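All remarks here apply to the structure that follows.
One chain of protein is taken out of this complex; the other chains stay put.
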Amino acid sequence: MFYREAGQFKTSYEADQSILPIFQDRIAMYIMLMFAFIVFPFIANDYWLGSILIPFLVLSLAALGLNVLTGYAGQISLGSAAFMAVGAFAAFNLHVRIPEIPFLVVFLWGGLCSAAVGMIFGLPSLRIKGFYLAVATLAAQFFIEWLFTHFDWFTNYSTSGVITAPPMHIFGFAIDNPLSKYFVVLTIVVLCAFGIRNLARSEIGRAWMAVRDMDIAAEAIGINLMKTKLLAFGVSSFLCGLAGALWAYAVLGTVEPQAFDIIRSFEILFMIIIGGLGSVSGAFLGAGFIVLLPILLNNLGSLVTGGAISTETIAHIEYMIFGAFIVFFLIVEPNGLARLWQIGKEKLRLWPFPY
Amino acid sequence: MNNVVKNIKSNLIMSINHVNLSFGGLKALVDVSLNIYEKQILAIIGPNGAGKSCMLNIISGIYTPQEGNVEWKGEKRGKIAPHDIAKMGIARTFQNIALFRGMSALDNILTGRNLLMKRGLLAEVFYAGWAKEQEIIHRKKVEEIIDFLEIQSVRKTPVSRLPYGIQKRVELGRALAAEPELLLLDEPMAGMNVEEKEDMCRFVLDVNEQFGTTIVLIEHDMGVVMDISDRVAVLDYGRKIADGLPKDVRADKKVIDAYLGVG
Amino acid sequence: MIYRILVTLISYIMLIGITVSFAAEHFVPVTSYRTGPYGISGAPAANGYVDYLKMINARDGGVGGVKLDWEECETAYKPDRFVECYERLKNKGVAGATVFQPLGTGLTYSVIDRVADDKIPLITMGYGRTDASDGSIFPWVFPLLVNYWSLSTAKIKYIGNLAGGMDKLKGLKIANVYHDSAYGKETGPVLEKQAELYGFDLKGFPVAHPGLDQKATWLNVRRYKPDYVILRGWGVMNQTALKEAARARIPAENIVGVSWSCSELDTVPAGKAAVGYTCSSMYNPGSHYKVFKDILKYVHEAGNGTGPIEEVGNQQLYKTGVLMGIMTVEAINKATEKYGNKPMSGEQVRWGIENLDLTSERLEKMGIKDFIPNVKISCADHEGGAPVKFQRWNGTSFEPASDWVTTDQNIVRPMIEASSSAYAAEKGITPRCN
Partner (left out) sequence: MKNILLKILQCMLKIVNQKRFILTFSVLVSVIILSLAIYLFMDYWFFLEVFIGGLLSGVMYSLVALGFVLIFKASGVFNFAQGAMVLFAALTFVRLIEMGVPMLGAATLTMLVMVILAIAIERIVLRPLVNQDLIILFMATIGLNYFIEGMAQLVWDSNVHVLDLGIDEYAAYEIGEAFVNKFDVLAALIAGGLVLLLALFFRYTVIGRALRAVADDHQAALSVGIPLRTIWIYVWSAAGLVALVAGMVWGSKLGVQFAIATVALKAIPVLIIGGFTSVPGAIIGGLIVGCGEKLAEVYLGGFVGGAIENWFPYMLAMIVLMIRPEGLFGEKIIERV
């Protein structure tokens, strides 16, 4: 009824290739952005902003990064957390060594370092294919974790390996309360999301998908596999690095290798798989699922039972429900939440008529 | 042989000289030489496993022969990556369709133009400046191809949902998008019904005439081959047993034997 | 179907953070970890903590006539989950949260800045950020009783006694087998300082997390031929270490563990390999103290025990949990003495902790006489530098292996002040207390 493309004629290819060709989608996007930027800050309390929305956004960014690599370019990676760590530590080190440097530069630096490392560990992808490629990224994961734990230079010789992240300042404003942090994170994440969307619909994006879908054919039509794959690794780890820096500065307030362990890498992989490979919205949906559901269940646990059942039992039931949910969603829609959203839209397109 | 030489209306674009190709013990091609002349349609025929596809794979650089060499426009071609060969102006389709299944027909054909596009990360991230312009320009070109192949209606549909015949067309479109000088078609009409075959023949001929593209195609349907090709080369067990005008080849003793399995 | 589920989910989500009206009670946030690789260690501690709170409510009707109220939150030993719990619980209760006890060093670090902003004290008993013992720089953090560095000085003293006097340490070889993490590495500097002070030879052996297979490490240790081994592990690493030590023919008598390698979870699975193993502890072994009797009487026999009844007074980490409870309650109690019998806020409780003075009489009254030593907290000293008890595992239970061993603040304090003042400089904090 309300979701109709009919009658929306594109008079130019430009219009047809715009980011959201369908009018209603654009509206929806504007509304969402408005909510994110204007409504949430008003209605949400510090708990919501600080410990639910910000982590959610940061991890979505990481998931977005991985989705570039795995979803678009088809290269599996189990080292996202390591690249996050690189971002965090690079940012921190630049910051403590050159304190007067503008903050956005610090974040960019974090991203770029991570991108460089990512490309190095991406090199094997030229020879190793499929699930075997996971080994390269796993090597990155464990090696980098070990590196940061062992060499005190990275932690600026602090007595304990854990560093408290220095305070953030952007254009002279102190970014110290959840609200301001939320705005910074949100802005960065939204920009990145649009950036990736643009890449996905232009030459590079097509090259990535070509490599993913059929690398021999891609090569035969003149796509340089090596360059394309490495570019994917670079962009992906750039986003991960950015996410890592944000995680350290905006979420935890500490920089420690243990915060970026293998478990985190798996989490991020789960996000894009559950959210939907090769779609920007998938990254957000997946992150929502993985980040919010446990917190939600945990809250419900204490909310509903009110301490009648031991917390231990609740914790274990949480695990089970979480796992059950994953399987359930797969059976309902194997291609992830993003696809589910698609189907919903197609249904909406025909509503109220069945065909 | 001489009747061929007589019939050269055009000059040599590629020549394959005495190539040998073998996988482990299996000899796929033995001392095969083949000349490809500009603006001609060359058909390679032969029984299954005669090494036809191997020829195409050598031309498009997916295989490199152990012996022999390939000359492109008079100069020898060393070991060279397929994507560079594509840049030289050689495009191809595959025997079993090799489309990018995750993408729409439009995107598939657009990807075919990637090698004509400029790459710049930042510009594309912001989808600004020349990045945007080139998208529009190439989109126009692609639309022309889409019109030419009469697949306007399925533009936006994911290729995985398209019927076989249409997929073949899209793949042809992807190859054409690169505006190649030499177009390699690996069984473009396999598994098609009569109408589809006729369409495809028309496309092939049109491409050859309108764009003046040289075409090498592999085909089993003798009728088709004899109708559309200027020259026919016959492979059998990795050896070239005949090469000439369709009518001569049809009359050739060795060819008949090869097909009827005599001798 | 799915849409309905999604909708319900979302509506539930909206419920979170909406705070209901509270009764007039002291609110004690209990952040525990009962799942994940460290869950086995986290669960008994949490049980002890909650049991003690329950017991206080049942026996004394709360503190100063005001009942205790608490909510448990699963952190899974992850900093991000802990921060979420912290933010969730910090504003609950009439007067807000009284005091947080993260029971994890990484967790501690992630809230050190936050507690200062939210004015909620942080008790990190026997763990956490060492240089936070300097109360003049860290007003809100309390590494009570004994921090990592003080502990390691006590350990060297104990080893000295074993060797027959500190002068005998000269020329001895001591191996430091540690969990390869921030926690494990932290005692490195202070040990080296003592090594050069007493002239013994020190070598560190990191164990890769989580330490399921330590053959290589212990072969290295054996090759080093140490006279004594310091075991600084956590979780599954400990018992594996003890077993591998036995396989490497290193007698358990020569292995001295830290407080976090000192529970039945570490010794029992190691079987006979652990017999004779000694480790440090903040309290005396044995379950004969009144406090445990009370817990049994008022909580478990009343049928609302938190964990299994066997662990009461018998499980080391359970005792640690009880000790956490004791400190929390005593702090609140101290605060009520000053601010009157109403729900205490974090700020008031902070004063309470800072003025803790556990004299023998007080301990007597609390039913924990010589369970823990006397301690006195001051504005500058947030630790108390309490002496340490060493315990020996005899195959079935821990028994005292030493008298109370005092820590060497002459070594520790300067290091702490150096480190904390550096922090102050970095953050631009002006020291208090004088």
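Residue numbering begins at 1 within each chain, and the chains themselves are lettered A, B and C in the order written.
The criterion applied here is as follows: contacts are C-beta pairs under 8 Å (C-beta built on N, C-alpha and C of every residue); 3 or more make two chains touch, one makes a residue touch a chain.
Please read all numbers here as calculations on a predicted model, not as lab measurements.
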Residue of A:F37, A:F183 or A:F325 touching the missing chain in the full complex: A:F325
Can you work out which residue in C:K215, C:K376 or C:R432 touches the chain that's missing from view? C:K215
The one residue from B:N35, B:N57, B:N108 or B:Q167 touching the chain left out of view is B:N57
Those residues of subunit A that touch the unshown chain are 124, 127-132, 134-136, 138-139, 142-143, 145-146, 149-151, 216, 262, 266, 270, 273-274, 277, 312-313, 316-327, 330-331, 334-335
Considering the whole complex, not just the chains shown, which residues of subunit C touch the missing one? 34-37, 39-40, 43, 180, 204-210, 212-213, 215-217, 219-220, 223, 235-236, 239-240, 243, 246-247, 249, 265, 268-269, 271-273
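Note that in this section only the chains that are shown with their structure count from here on.
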Centre-most chain, if every chain is reduced to its averaged C-alpha atoms: A
State the chain with the largest centre-to-centre distance from subunit A, centres being mean CA positions. B
Computed distance of Cα centres, subunit C from subunit A, in Å: 35
Need the CA-centroid distance for the pair subunit A / subunit B, whole Å please. 42
If you average the Cα atoms of subunit B and of subunit C to get two centres, how far apart are those centres in Å? 73
Taking the touch rule as given, give the residues of subunit A at its contact with subunit B in the complex, in rising order. 12-14, 16-17, 19, 195, 198-199, 201-207, 209-210, 212-214, 216-225, 231, 235, 278
Contacts from subunit B onto subunit A in the complex sit at residues 60, 62, 81-84, 86-87, 91-92, 94, 98-103, 107, 110-112, 114-115, 117-119, 121, 124-127, 131-132, 134-136, 139-140, 143, 174-175, 178
So, in the complex, the side of subunit A touching subunit C is made of residues 45-48, 50-52, 55, 146, 149-150, 159-162, 164, 166, 251-254, 256, 258-259, 292-296, 298-303, 307, 310-312, 314-316, 318-319, 329, 332-333, 340, 344
